[in-house]
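Step one of this worksheet: look at the structure below.
Note that one protein chain is taken out, while the other chains of the complex remain in position.
Let's look at chain A:
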Amino acid sequence: MNMMNRTLSRKLLRSMCGISNPRLSFAQSAVNTVQGQKELIKSRELEKDELRPLYMDFQATTPMDPRVLDAMLPFQVNYYGNPHSRTHAYGWESESAVEKARKQVADLIGADPREIVFTSGATESNNMSIKGVARFYKAKKNHIITTQTEHKCVLDSCRIMEAEGFDVTYLPVKNNGLIDLKQLEETIRPDTSLVSIMTVNNEIGVKQPIKEIGHLCRSKNVFFHTDAAQAVGKIPVNVNDWKVDLMSISGHKIYGPKGVGALYVKRRPRVRIEPLLNGGGQERGLRSGTVPTPLAVGFGAACEIAQQELEYDYKRVTVLANRLVQKIMSEIPDVVMNGDPDQRYPGCINLSFAYVEGESLLMALKDVALSSGSACTSASLEPSYVLRAIGADEDLAHSSIRFGIGRFTTEEEVDFTVEKCIQQVKRLREMSPLWEMVQEGIDIKSIKWTQH
């Protein structure tokens, strides 16, 4: 079924190039509109009495768990000392809170507290690891390996490294979003210093075989960094089992505060990093700057809660995700799920609806907060590079929507979303001349597009 859709849309795309047939102006103009106009969905604030949309965008960010806020508030009100002040009670209580938080983070990933460095988020952690490791080992090692589906901050850091003279290989991914281990093994050279592959992709939810990659890298003596922002607290993570050397964690993806994250840096065998931020030598000299106590405490609390609730949340999210996908796929045809159906985190579902334009579907689903692709790429108008990397056709990539399910999602919300989605997709397809043709049984491949 999926194969047929792919061939169909590929033929369609090819035939769409260079047509002036007015019947197809919808499809062509849809593409043109996306490329020409700045923004179809205008941003505006909600009216006072307007009902809030449902939040189904858990990959972009997550609401703070009330337990996290409760842990943070005392440090915003009364315990406001600087954790690096060594001479008074304000400093001591703040420091002990930060160390407690450090232990909570370390326990979640199976690390030692001394291996955790608090940062301002996963983006900073990613920057630190890639630039730090590459620059430190510059003398002997010059090669970095990453994938085409990484987060923008990783790709951009690698681009900067290329400008500094490093050699970067962007590994392609298979159609299901997973990397080919054999290909990775072949790409590793004697002068490779770092391999960076994310654990769970934020756009399609695919889970990479991190344990195998970690063992491979350890056997070849190459440092392995993984961006686990979407994975930590959602699937069991153990840095020692997986033989990971560096791991980036983000606070606001696990129901913690925004503006804090962590970097796990292995101590045995030691990974040396050239620090990005220089100064007073805080965080073992790796990241100078006052550690934001309330944020770190909130982050620690979020990690502890995530560890306790991991199984419960995972079961629930799986049930809800299956419900959503089954209901949608049984009611409307020509829906493709991007990414491997098994090796994935169930809470991130990326569906492509053929013959429907993504932005118009999002506009139609105005009562549900969704996104097509990731927040960091939605500013530009190109279809997501992740979908392009997994080989999705242009038009299917344009019509993709990402559904995020999290700890606070209810069955009601899923049902509402599914109902609205089915309703709007059917309505948009009714208006589509391409859909009309497909329904009439016209074989789009056999149409001869003539110029008038």
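FYI, a residue touches a chain if its C-beta (ideal position, glycine included) is under 8 Å from a C-beta of that chain, and two chains touch if they have at least 3 such contacts; residues count from 1.
Rule of thumb we're sticking to: contacts and distances are computed from a predicted model.
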Listed names "Auxin signaling F-box 2", "Translation initiation factor eIF2B subunit delta", "LYR motif-containing protein 4" or "GPI transamidase component PIG-T", with the criterion being the UniProt name of the chain not displayed: "LYR motif-containing protein 4"
Listed residues A:51, A:139 or A:163, member touching the removed chain: A:51
Hidden partner interface residues of chain A, rising order: 46, 48-55, 63, 66-67, 69-70, 312, 367, 407-410, 412-413, 416
